[in-house]
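A single protein chain has been omitted; all remaining protein chains appear in their positions.
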Amino acid sequence: MGELFARMRRSPQGLLGMILVATMLVIAITGPWIAPYDPETFAPLLRYKPPTFEHWMGTDQYGRDILSRLLVGARSTVLMAMLASALGTLAGALIGTTSAYLGGRADEAIMRTIDAVMSIPSLLMALLIVTLLGKSSVNALFAIGIAFTPGMARVTRSVALAVRKQDYVSAAIARGESARYIVWREMLPNVVAPIIVEMTIRVAFAVMLFATLSFLGLGAQPPKPEWGLMVSESRKYMGQSPWMILWPSLSIATVAIGFNLLGDGLRDALNPRT
Amino acid sequence: MSILSVDDYSLDYAVPAGLRRALDGVSLHIDRGEVLGLVGESGSGKTSLAWAIMRYLPESAKESGRIALGSQPLTGATPGEIAAIRGKRIGMVFQDPGTSLNPTLTLGAQLSEVLVLHRGLAKKEAETEGEALLARVGLRNPAAMMRRYPHEASGGEKQRVVIATAFACQPELILFDEPTTALDVITARQILDLFAELQEETHVASLYISHDLAVVSAIANRVAVIHRGHIVETGPIGDVFARPRDSYTKMLLEAVPRPGHRIVATQPDAQSAPLLAADRIGVTYGRKSFVSSLLGRAQERFAGNREVSLTIRPGEILGIVGESGSGKSTLAKALTGLNPFTGEIRFGGRAIANLRAMDEAYRRDVQIIFQNPDSSLNPRQRVREILSRPLALYGETKGGKTRDVIAGLLEQVRLPAEFADRFPHQLSGGEKQRVAIARAFASNPKLVICDEITSSLDVSVQAAVIALLVELQRIHGTSYLFITHDLNLVRQIAHRIAVMYRGALVELIDVSRLPEGAVNGYTRELLAAVPAPLSARA
Partner (left out) sequence: MSPAYLLKRLALIGYTLFVVSLLVFGITQILPADAATMLLGENATPAALAAVREKLGLNDPAWLQYWHWLSGVLQGDFGTSTRTGQPVGPTMFTALGRSLQLALLAILLTLSLALPLGIGGAVNRGKAADLGVSITSYIGVSIPEFVSATLLILVLADWLQWLPATGYVPLSENFGRGIEHLVLPVVTVSIIMIAHISRMVRSELVDVLHTDYIRAARLKGLPPRTVLFRHALRNALLPTITIVALDVGYLLGGVIVVEEIFALPGLGRQLIVAIQTRDLPSIQAGALIMASTYAIANFIADLAYAWLDKRIQYG
């Protein structure tokens, strides 16, 4: 583990990615405690304020402190996105590995079906599922997780197949190792690394997707301080205060960039041959 | 004046840790009509010299010394001067025609473009001339070949096109970077013959880079031996190979496989029952395609092995030779349960009809070592874990602690005990292969299948690994199924040799009866194609 961090520090992407993501995680976890104000308190006299000493990022249309809302909303955006990615990855990995293991016709049939499912664009899939389940943050999480599953299944399968072809797996089979040992000790350690890289990059996409769903009114519902929702609500008030739109937009972009960088850094660091 | 002169040339690469010296004070020269063989192992710097001559060095390269083409200095030449020389006055033939040809352009296009560029021909003329050149390099139906894409031509055909391209502009000097390494023995022979012909005809000065001394001895006039960036010896080829002065040269010559020099002293017991008998083993590849059956087309099943039958006696080394695609690895995989097969295996008296019948006893006694040490060891497992698996599976701890047994295994393959804590990427190719050998011997097997295990190793490393195998055989009396494409090597160590061609076993012969006793046409062709062993020492 220590070695991993050392390697990550070597590349600019890895370093920057780690810093950004770590910061975001800290904010996401401690948000509610470090927020200077209550994100839901109205303060009608302090509406549309630009950044000031009392309100570092200004206030919104109800006088709520934007910084506090961002800090508390980080949980929704960041943690939800990570959970959704993890969900999709787990489900996808299961399907993908099974398909690779079965091989032959079964594998082909499963993959063709996965391809067909992937014909439904991620956003559309998420929209349909939210329609089915109802509008809320949690349902948006499931929707995104399900939307990610086929993509991750594909990636897992191709990685698993590549690993399966390696001589060390053949050597294990020739030795008469059990299927359990082969999958767990020979294949999985070599499969996990690329999957984690892929998943990290997906988190960036999940953040964007989650914010988009909230923006469209189908994810988090008001008065939750979810970042996408904040952007959506601020559109009407762009004239009064551009800061309302600026800060959440910047935050979303920063998180997405952070995870992209982290994913790239991980990819280099986890390569055992370099 | 020499066509190529290299004077006290040194090359360093700037790496994070400082400067890495690739070439150190190299001096050599090649005259018109001469072939200079440059012989060295991997990491010797031989390829760096080729890039230095072609001025194809990265920005991190620092040079000193002088390289000149005739009277024109190459070091310090301007990009314009270099552009005028490349392809026109210096040509190059690369190692792997599969990767050195553009897959999306026709062979003809890649040949014509140099004619248009360097000889100023118009497109149509270039095509006609191109066809003539292809005919000159021995390609049948040159017109059709011009229109083909690389993937539609065989390795030999592609290499002929590459050679034609290099000779097309009548250069003064041609660099050959291991041009036959990626080809099978018979095709390699034809390419070597072609090269000799063209070289005599055009009197082009040639630098022939190779790790294969046998090949170099067949075509070079003079030879330079390079080791770790130094030229350690140079001279006429007969002299250097017959009376080497440098210790490295001597070691290298000693390591080259020579059929006359037998390494194995043991003999299998002629009376004992066979250890393993393979009876009409067949392996087929390919799946029935649904669409094909719908369209009523004949199914394409590819035969990996056709009814191969052979026996191995206890303590015997059976060599299997053949080209790629001949089915040797397929057979090895069938015998270890990695390929489903038809036919029967009888081992120690028991009949094994399919994968399921291969139980623990069989697998303990029959082990396999693969060719590529990079992929046969799990990169995420330490050596300790890699070696502990057979011990865990077959319970060979003999009462001692696993750690001690592993140390013993490493010692047996002449590796230090500390290596147990290393990961594969921290070991060299030869060291990795020794670990693979240790793994195979951990269960005290009766038969070890070696699938081209030294093909990716340097000559000197190969010699050491072979010596180790021979030693282990002497101690344990293990039988080997030794698969290789190197006929000279196998004649040094095998008791009997099986020749495979296109999935079938075409000849099975006692090594003592080679080469005159070979009956099969393909075997004779193979024997004729193998570069003659160096005349040096007995």
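The letters A and B name the chains in turn, as written, and every chain counts its residues from 1.
In this text, a residue touches a chain if its C-beta (ideal position, glycine included) is under 8 Å from a C-beta of that chain, and two chains touch if they have at least 3 such contacts.
Note that this is a predicted model, so its numbers are computed, not measured.
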Omitted-chain contact residue, chosen from A:L25, A:L46, A:L216 or A:L270: A:L216
From B:Y9, B:F94 or B:Y394, residue that would touch the chain that is not displayed: B:F94
Residue of A:S11, A:S249 or A:N271 in touch with the missing chain, whole complex considered: A:S249
Of A:L127, A:M199 or A:L266, the one touching the omitted chain in the full complex: A:L127
In subunit A, positions touching the absent partner: 112-113, 115-124, 127-129, 131-132, 204, 208-209, 211-212, 215-218, 228, 231-232, 235, 238-239, 242, 245, 249, 252-253, 256-257, 260-261
Residues in subunit B touching the chain absent from view: 54, 56, 83-88, 92, 94, 96, 99-105, 113-114, 117-118, 149, 151, 162, 165, 289, 291-292, 295
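Criterion: only the chains that are shown with their structure count from here on.
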Euclidean distance of C-alpha centroids - subunit A vs subunit B, Å: 47
Subunit A-touching residues of subunit B, taken from the complex the two chains share: 287, 333, 336-338, 358-360, 363, 367-368, 370-372, 375-381, 389-390, 393, 423, 425, 439
Residues of subunit A defined as touching subunit B within the complex: 104-105, 166-168, 170-177, 185-186, 189-190, 272-273
